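Following this message is one structure expressed as structure tokens.
Here the complex is missing one protein chain, while the rest keep their positions.
And then chain A:
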């Protein structure tokens, strides 16, 4: 209905103002602010005046190099080996602290690999950042597809007319309602190395053969454990989105497919999945963004440890900005994260575009 109110431009702007204002103050402004801070040496509290440092923060954070180490040789030129027979190499420090290589100054080893007798070492000026970046990417790469697929499976199961189906819907959705902080706390008990629920259950299932494992205390299992928990926690949310998508597909299409003799799998492939296209795009983008924002689980469960095996971008941003009072460093990570998510979203949109 076109009344004077709905046609008036001024009224429209007035209605938009509160929302727009809040978004501007809490999202748009801080974003530009972070962008600016990442170009300075701002600290949370500092007696020195803030200086503009250009891209120095980015250089400090992103610089990487590969150095080649030749095995140590004795006087005869034979390779010196340790007890296990592996060749011994000079310490990386001998390069990063050497005046002969000023460009590697202050860098530390991130990881290394062997090619023949020589070792190649990737050194970075900010190893923790690189670990956080790879952990985050790994998290996204594993969690996004797994969570989306599981949620779709649940939605398909739940999208049936069965007695009591609402009970299942409620159960699957329940973890979403509970705060992630609470969930993380609870799962810390589940993953506990001494007498956690998971160890008890595994021990019971294997008739005591399973000895118990400190899931969050082991660098090899900590990130995986957090992934499993995160998938479990949010799968219900995406299930509901899939469910909404499933319910937009006309039941007559299924009937037409049934008449044409379509099997369950063919029906999914030719009717359900194409009908879920838009939902899939939405879910993919939402899960990706949520996964990149991984923070609370880390903060509650591992604090980035053990041995930086669960460092993530957002956790590092907060850790630097507030923990180490290095506002410019935190901002730099935020900006890099923003560019990363933006690029991935654009690529996803391009790949899933309507053809």
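Throughout what follows, a contact is a pair of C-beta atoms (placed from the backbone, for glycine too) under 8 Å apart; a residue touches a chain by one contact, two chains touch by 3 or more; residues count from 1.
Basically, contacts and distances are computed from a predicted model.
J.: The complex lacks one chain in this depiction; which UniProt name from "Acetolactate synthase", "Xanthine dehydrogenase small subunit", "Twin-arginine translocation pathway signal" or "ABC-type sugar transport system, ATPase component" does that chain carry?
T.: "ABC-type sugar transport system, ATPase component"
J.: Consider the whole complex, including the chain that is not shown, and state which of A:180, A:222 or A:271 touches that chain.
T.: A:271
J.: Which candidate, A:262, A:290, A:325 or A:345, sits in contact with the chain we can't see?
T.: For the chain that is not drawn, the touching residue is A:262.
J.: Which of these, A:79, A:240 or A:253, touches the one chain of the complex that we don't see?
T.: Here the residue in touch with the unshown chain is A:253.
J.: Touching the absent chain: which residues on chain A qualify?
T.: Considering the whole complex, chain A reaches the absent chain at 250, 252-253, 255-263, 266, 270-271, 274-275, 277.
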